[in-house]
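In this view, the complex is presented without one of its protein chains, the others remaining in place.
Residue numbering begins at 1 within each chain, and the chains themselves are lettered A, B and C in the order written.
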Amino acid sequence: MSDLESFRAETREWLEANCPQEMREPVRDEEDVYWGGRNATFKSDAQKAWFEACRDKGYTVPAWPKDYGGAGLDPAQAKVLRQEMSRINARPPLSSFGIWMLGPALLHFGTEEQKKHFLGQIARGEIRWCQGYSEPGSGSDLVSLQTFGEDKGDHWVVNGQKVWTSYADECDWIFCLVRTDKTNKYQGITFMLFDMETEGCSTKPIKLISGNSPFCETFFDDVKVPKSYGEGIPAYVGEINRGWDVAKYLLGHEREMISGAGGGDRTSAIGAAMTRHAAKTGDELDPVMRAELAMFDVDALAYGAMGEKFLDEIKVGKAHPAQPNMMKYVGTELNKRRHELMMSAGGSRALEWESEQTSGGKPSRNWLRTKANSIEGGTSEVMLNVISKRILDLPGS
Amino acid sequence: MSDLESFRAETREWLEANCPQEMREPVRDEEDVYWGGRNATFKSDAQKAWFEACRDKGYTVPAWPKDYGGAGLDPAQAKVLRQEMSRINARPPLSSFGIWMLGPALLHFGTEEQKKHFLGQIARGEIRWCQGYSEPGSGSDLVSLQTFGEDKGDHWVVNGQKVWTSYADECDWIFCLVRTDKTNKYQGITFMLFDMETEGCSTKPIKLISGNSPFCETFFDDVKVPKSYGEGIPAYVGEINRGWDVAKYLLGHEREMISGAGGGDRTSAIGAAMTRHAAKTGDELDPVMRAELAMFDVDALAYGAMGEKFLDEIKVGKAHPAQPNMMKYVGTELNKRRHELMMSAGGSRALEWESEQTSGGKPSRNWLRTKANSIEGGTSEVMLNVISKRILDLPGS
Amino acid sequence: MPLYHDDDQAMLADTASGFMAEEGNIQKQLRHWRDRDCPDGFGHALWKQMAEMGFTGMLVAEDDGGLGMGHVEAGIVLGEIGRNLTPSPFLTSSVLAATALKHGSDDLRGRYLPGLIEGESVFAVAIDETAKHRPGRIATKAEKSGNGFKLTGSKSFVIQGASADMIVVAARTSGSDEDEDGITLFAVPKDAANMTQDAVRLVDSSVASHIKFDGVELDGDAVIGEVNGGRDILNAVLTAGRVGAAAEGVGVASGAMDMTVDYLKQRKQFGRLIGEFQALQHRASHLYSEVEIARAVVIKTQQLLDAGAESAELMSSVAKAKVAKAAGLAVKEGVQMHGGIGMTDEYDIGLYMKRDRALQEFLGDAYFHANRVAELSGY
Partner (left out) sequence: MPLYHDDDQAMLADTASGFMAEEGNIQKQLRHWRDRDCPDGFGHALWKQMAEMGFTGMLVAEDDGGLGMGHVEAGIVLGEIGRNLTPSPFLTSSVLAATALKHGSDDLRGRYLPGLIEGESVFAVAIDETAKHRPGRIATKAEKSGNGFKLTGSKSFVIQGASADMIVVAARTSGSDEDEDGITLFAVPKDAANMTQDAVRLVDSSVASHIKFDGVELDGDAVIGEVNGGRDILNAVLTAGRVGAAAEGVGVASGAMDMTVDYLKQRKQFGRLIGEFQALQHRASHLYSEVEIARAVVIKTQQLLDAGAESAELMSSVAKAKVAKAAGLAVKEGVQMHGGIGMTDEYDIGLYMKRDRALQEFLGDAYFHANRVAELSGY
């Protein structure tokens, strides 16, 4: 038995022993997601048990080094773990912008002490992070941000406003782009880390068209951010005034994540399921809709192949560095189309906004939610610009 | 009986007496079109008889004044004539860029003597005109044209090259945009009229992807163009150096013509015909193609209504002046889609390029021909620019 | 008839546009009732005002106290309703139910039309029995019972059913579920015994009912038209309703488009107005073209319908399908071009998207109608 095969066997055994049956069901809604943080509560004993087992094993962040709270798995092992978890439909033990966003930035740009300090907290689900990027005036044009940190020697005084901060009202700390030099557009931004309980921080949830409020407006009113949290632990990632490098790195990483990992649902065909579902409720989809579903399935299955190819290529450095932009563009547009079709196939039943049979309007709320796919993390228009410039090498306009 | 009703009765009678049975069949190809001109020959006695009857009655250009070779019909009468001709499928007696393009320019900008002289020749089919607009370097950007006419007092010496001159190799005269002032981009162009037999004029047919050569490259090598053809008959339309006004007027007119008059074929649904045609040859169109045909028919029938509305509104000045650009954009894109679907529905049989059963590859050659629809007379891209600027009033980029 | 409004119609358009912008606007109506979780989903006061404007009885014959106008006129009001996302019983009561009642007895007309004309009554129409529009299949049964009928079965997606004083119900009086014949329409009063409604709020904040008929006893005079002769009336109701929904859809599309084009002229990114970006310009121009065409096919169909032309049937499906495509594009481009704020409840563009979705589904979506275009064209 190869090392990898025995690792698979061990993993299977460990999952069998540690992943409660309840945690082997697809995530249905927010309730089923554990985000960690100071004020976190578990929705069930099973959720708690599963989280703690993973935390202790380093499986909240399996590929991070053991020193930083991970399990130190190599890529092949990490893949095996993913496969085995997906085989039993195991839920992620911990969801977190710390894992997805700040972690990779720290792993790439952080000091050793920073990594030990912050990554450990993230891995153990102790601190829940939110991201302070967008501002009301700077959507796609992120670098035009205005939130300003005035240098006061050993600290900054930050003033300004962020928008689209995910769950800011429930988060503990923020990683935040702050202008620290007004004379230099790109090299005048610092990637700061600070506690949301600092005086002067406030948040206001934004109600979305889906009826949910996963985002906030976040206000900074003379917020005092120290420059260091101790020996070797600066309060910023990378260098002062070079936060744009970190942000760019993370945007690339985010698009890669959205495009690649998305997987599952995002690449699946829907025609058969929609037809069966309609039949169950006495409906029959007309031939023109069937044709649209078939055309969609062609695109979805083909995109699934593209997703695989992209992941294979990225692993060995064969993917064009701007390819994540293409994946993000196509994947999000496809997902919007998927939900349009699901709404159509669902008919009037899918229109229900609060009824029990739709679990409180899931089809329509999910459908509305997808409309943000092609806006957040870089709009489709920005993705197409990037493809033009960086892949097709078309002249600047 | 109202005047119009009695006009209709007369017209019906006249058509019955004068339109030969052979001329009541749809135009199948170039052979069935009579273009007139010095070297014109009739393809049949019926073609000759029909042309001559119309010429004598002023029905080659029914709405032009009698003094200029027309029948002086008012708009209501002209509509009745069109309806009655269309009722019996009567072919146009004379096709001509003189009628479609130069005529309207002269009617709007010409001197009385010019009109009498040139319009009469056009109405009687004596002179066949071609249009010298585009140049190799100036496609959509027409005003950048380089063909230059050097002022020599009573004449110009013209040098340069035109492209996309329709049937230039078969035409007698050309109406041609020539730069006469290099210092003024827009007000340095003259709309000249001259004989293609003038020394220094030569043409070279352009072979198209359809295999046909309806266009030429046209070369001017020290072509001497007099400034006048007699008392009150200048060799240009409008004023010297103000030819761009004439060209713009004509472009608008052309788009209107393409968009509005196109009618018939351009607005028709195709699903039923394609399905019947396939059945006749033992084929059956699959459900997904049927769905595409249905979606197309929706667009085509809706566009048909738009065409009617557009014509109704333009008659009373209610249409936005830039609306022809919209009609041209949608109409040509729709026509390309129509032929794509016709090729698909025709299957491998439609691919035949020279066979008898396809009358020498009609389906595929017609399909290829439609690809020029959205390029000639202003590309779709230019149309969309115009809509943005002139209708939506979006800011210039 | 030329495909634009004549002087009277243009005047009506001015009036309707002013009235709806003033009284029927999003703030005053849609948001107002939605944020109060109003069980009707619309305001009765506005309905009364619409009656005062003469809108409610537009399609009712003059002999019955109405204005005897046509679908072009009703479409003018519906266009403004669409543009302002005005929640009101106009489409279901003044178009669908009014069309059904045209075929009703003197008694029925006398019983229901005055309330409509006065803006006192609200009517609903119950046709579909599953989640997709499929009027070819009517399983709800009306069996002879004494001098009248007994209604058994269920209906879904009955817009404003719970607010309605009377519901027009299509039921089967003979034959089997998918038969063309054997349909009868009934005017069912709201307080009918053994009728239960399960009212649900929809994505656009309108309220629809799932209705159960558990042996609802009806008098013989509840029959609209002839027993077993309801299919033709139903078809007339459907055609009128589809053309009306298409007219409202054009209003929704125009409203969303205009709001978006305005935004393109205000919002700056990368130091430029986003309306300067050619890619957005071209998409906006394409959208404009589609909306104009949708507008054209709607007025064409309204005229055909008013003229009693046979082709109105085919063209009503062309119109419904074309509007669905154009309006769908308008709201999608609208939200995307608004960017993040387009996703917020605070901005109106998302409300257009929600209304469009419900309207698309009402009386058949683009797929249903494209399929019907093919069927009616013989393929």
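Note that in this section a residue touches a chain if its C-beta (ideal position, glycine included) is under 8 Å from a C-beta of that chain, and two chains touch if they have at least 3 such contacts.
The structure displayed is predicted, hence computed values, not measured ones.
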| item | value |
| --- | --- |
| Partner chains on view for the chain not depicted | A, B, C |
| Contact partner of the left-out chain, one of A:Met85, A:Met326 or A:Ala350 | A:Met326 |
| Options B:Cys176, B:Val246 or B:Ala350, residue touching the unrepresented chain | B:Ala350 |
| Contact residue for the chain not shown (choose from B:Leu208, B:Ile233 or B:Ala322) | B:Leu208 |
| Contact partner of the left-out chain, one of B:His117, B:His155 or B:Lys371 | B:Lys371 |
| Touch list for chain B against the chain that is not drawn | 134, 137, 139-141, 144, 163-164, 206-209, 211, 278, 281-289, 292, 336, 340, 343-344, 346-355, 361, 364, 367-368, 371-372, 374-376, 379-381, 384, 397 |
| For chain A, the residues touching the chain missing from this view | 269, 271-272, 274-276, 290-291, 293-295, 297-299, 301-303, 305-306, 308-310, 312-313, 315-316, 318, 323, 326, 329-330, 381, 383-385, 387-388, 391-397 |
| Touch list for chain C against the chain that is not drawn | 277-279, 281-282 |
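We take it that only the chains that are shown with their structure count from here on.
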| item | value |
| --- | --- |
| Most remote chain, CA-based centroid, reference being chain A | B |
| Chain closest to the middle, measuring from C-alpha centroids that were averaged per chain | C |
| Centroid spacing, where centroids are CA-atom means, of chain A and chain B in whole angstrom | 57 |
| Junction residues of chain C - those touching two or more other chains | 277-278, 366, 370-371, 374 |
| Chain B, residues touching no fewer than two other chains | 290-291, 294-295 |
